[in-house]
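This structure is in structure tokens; I'll ask about it shortly.
After this line comes subunit A, so read on.
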Amino acid sequence: MDLTFDIANFFAGMLVLTSFMLLYQDRIMGLINVFTLHAIALSLAVGWQAWAQDRPHLWVTAGIAVFFKALVIPFSLRSIVKKLRIHRDVEIVGGIGITMLVGIGLVALSLVVMLPATTAADPLAREDLAFALSVVLLGLLMMVTRRNAVSQIIGFMSLENGLILAAAGAEGMPLVVEISVAFSVLIAFIVIGVFLFRIRERFDTVDVGELDNARRDRQ
Partner candidate 1 sequence: MTYLALAAAYALLALPFGAAIALAFVEDHRQAAHVNVAVAAAVFACAVLLLFVRPPAGDFVFVDDLNNVFIVLSTFIGATTAGYSASYIQHEIDAGKLKSGYIRFYHAMYQALMFSMNLGLLANNIGLMWVAVELATLTTVLMVGIYRTPEALEAAWKYFILGSVGIALALFGTILVYMSAQPLLGDGYEAMKWTSLMARAAEFSPHLLNVAFVFLMLGFGTKVGLVPMHAWLPDAHAEGPTPISAVLSGLLLNVALYAVLRYKMLLSVNPAAIAPGPMMVTLGLASLLFAGLMLYGRKDVKRLFAYSSIEHMGIITFAFGMGGPLANFAGLLHMAMHSLTKSAIFFAVGHITQAKGTQRIEDIRGLTQSHPMLGWSLVVGVAAIAGLPPLGVFTSEFLVVTSTFARQPLLAIPLALGLLIAFGALLLRLTSLAFGEATEDKGEIEASYAPIVIHLALVLLAGLWLPPQLAAWFQNVAKLLG
Partner candidate 2 sequence: MALIYGLAAQGFQMLLVLALAPMLIGFTRKIKARLTRRRGASPLQPYRDIIRLFRKDVVVAENASWVFRFAPYVIFATTWVAAALVPTFATGLPFSWAADLIAIVALLGSARFFLALAGMDIGTSFGGIGSSREMMFAALAEPATIMIVFVVSLTAGTTQLSEIVAHFVPHLELRVSIGLALVALLIVAIAENGRVPVDNPATHLELTMVHEAMILEYSGRHLALIEWASALKLLLYVSLIICIFAPWGVAAPGSDAIGMLRGVGVFVAKLLVAGACLAIFETSTAKMRVFRVPDFLGAALMLGLLGTLLVFVSRSL
């Protein structure tokens, strides 16, 4: 039991760590690679949960994570980047140092919020949940601080990963939710893709700032 707890803890921690790496990364290709790592970490965590809780359907979730998030999405993102000739480095609002500090603050916050909240839940869930929350917050932070569509999408994905971690941690949560997560990720990806292409037709770059300039004096 103790060991399982430690290992689950370790995987979740790894996920948080990779989130920080995402925050740190300022090259698009690098970003995509780190995200692959993130997805793998997620699948490991979920897999471990599946083994520990002995709930086979979690294996499915882990598989989905590996397949979609670690293979399909990074691949297609790379192709988008190539196709649209997005300049390769990512402009970060406020610089890396500050974002890292804010990120640490967020992790602290999620621990403060979650640990007392989950005294009732079994220890395996506790840490997981706290880490999941911090992954979610870090993903949101990334979406806020990146001024480039692809990196925003990645931020959003990492946020979803946090959700899956939480869902996996939730004992006996029916399959409905995982499917829906995957489902939403899928939709998200498709729609974003559609939009990127649409936008490509009209803009030279997918920098969201350009999108905002589409606004003339329309109010």
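On the choice of candidates, all candidates are chains of the complex that A comes from, given by their letters.
As a working rule, a contact is a pair of C-beta atoms (placed from the backbone, for glycine too) under 8 Å apart; a residue touches a chain by one contact, two chains touch by 3 or more; residues count from 1.
The structure displayed is predicted, hence computed values, not measured ones.
Only one of 1 or 2 makes contact with subunit A in this complex, and that is candidate 1. Those residues of subunit A that touch candidate 1 in the complex are listed here as 113-114, 116-121, 125, 129, 132-133, 136, 140, 143, 152, 156, 159-160, 162-163, 166-167, 170-174, 176-177, 180-181, 183-184, 187-188, 191-192, 195, 198-199, 202, 208, 211-212, 214-215, 217-219.
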